[in-house]
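Excluded from the complex is one protein chain; the other protein chains are retained at their positions.
Let's look at chain A:
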């Protein structure tokens, strides 16, 4: 009895030791990929994968970080990554890859295959930031900003809400984009990342819209900001307009939006937006001046600009706001409703009803 017990426990131990976790590899034997870029290769239907690798040092000082950029062309991304492994001395680890960039040419062709690869790999984080690089991902990744304290951190900080929070920078996660790609009645958007003219920092102030396949529209910075405010309810933004020879800058502190869609033959989309905030810049000696007047001027301004933006987006036949999804959700959407919406979407009428509330005029001594 006792013998059998010892035998069985020994046998169990043997079995336990023969299985193991997911690969013992010490942290210093890993090469962390901090950013990854995917471009169209020189040959047709080939990819050029660029990875930015971190070379860690014991103590980190601003501008002292070392990174290595490796690039490889192959018919598929998986093959490119395998080949990349052969030119580095440590195991590639995508666990800290927070930024994934697609080159513009690739976006124009469609990114189904890369997305497929990204969502299959276990070690690619679904919370990675996505972006479209102009002119291509390789050139953006080669940039080495002076302010970087640890490898890749300038990129992380530009996107995430830890560092700079710019109203021009939209943030899109991998998981959200994959969802938008498969969601009926809602299309994806990606921030466009460019290198700055002095080649010292990144510039993320535009947004690109895609339909389910490829790139359809790019907005300019002002429109990107308005999209950020209206679609993402981003409230660290400002709306500016000329007023009596100077400019009024209205800084938002809260944004509430609501969409209602009528069920007509050609539906009317009414976009309600309520923004409250304070004046960051106003004419001198304004004091408690004519606030209602300014509010109505601002409302008219927002209405016009937003209707223009919505029409422009509609013209490109993309739907990043998710009006189609909203329509289907409101009216028990079946396949016939969806067909109808697709047919009439280019003629949909947009109405914007904005309500601007100036809570205070700012602190002026």
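Simple rule for what comes next: contacts are C-beta pairs under 8 Å (C-beta built on N, C-alpha and C of every residue); 3 or more make two chains touch, one makes a residue touch a chain; residues count from 1.
Simple rule for what comes next: contacts and distances are computed from a predicted model.
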*What does the UniProt entry say the missing chain is called, choosing from "Spore germination protein", "ABC transporter permease", "1,2-phenylacetyl-CoA epoxidase subunit A" or "Glutamyl-tRNA(Gln) amidotransferase subunit A"?*
"Spore germination protein"
_Among A:41, A:103 or A:152, which one touches the chain that has been omitted from the display?_
A:152
_Residues of chain A (touch criterion as defined above) contacting the omitted chain_ = 16-17, 20-28, 30, 32, 34, 54, 56-60, 93, 95-96, 98, 123, 125, 150-153, 156
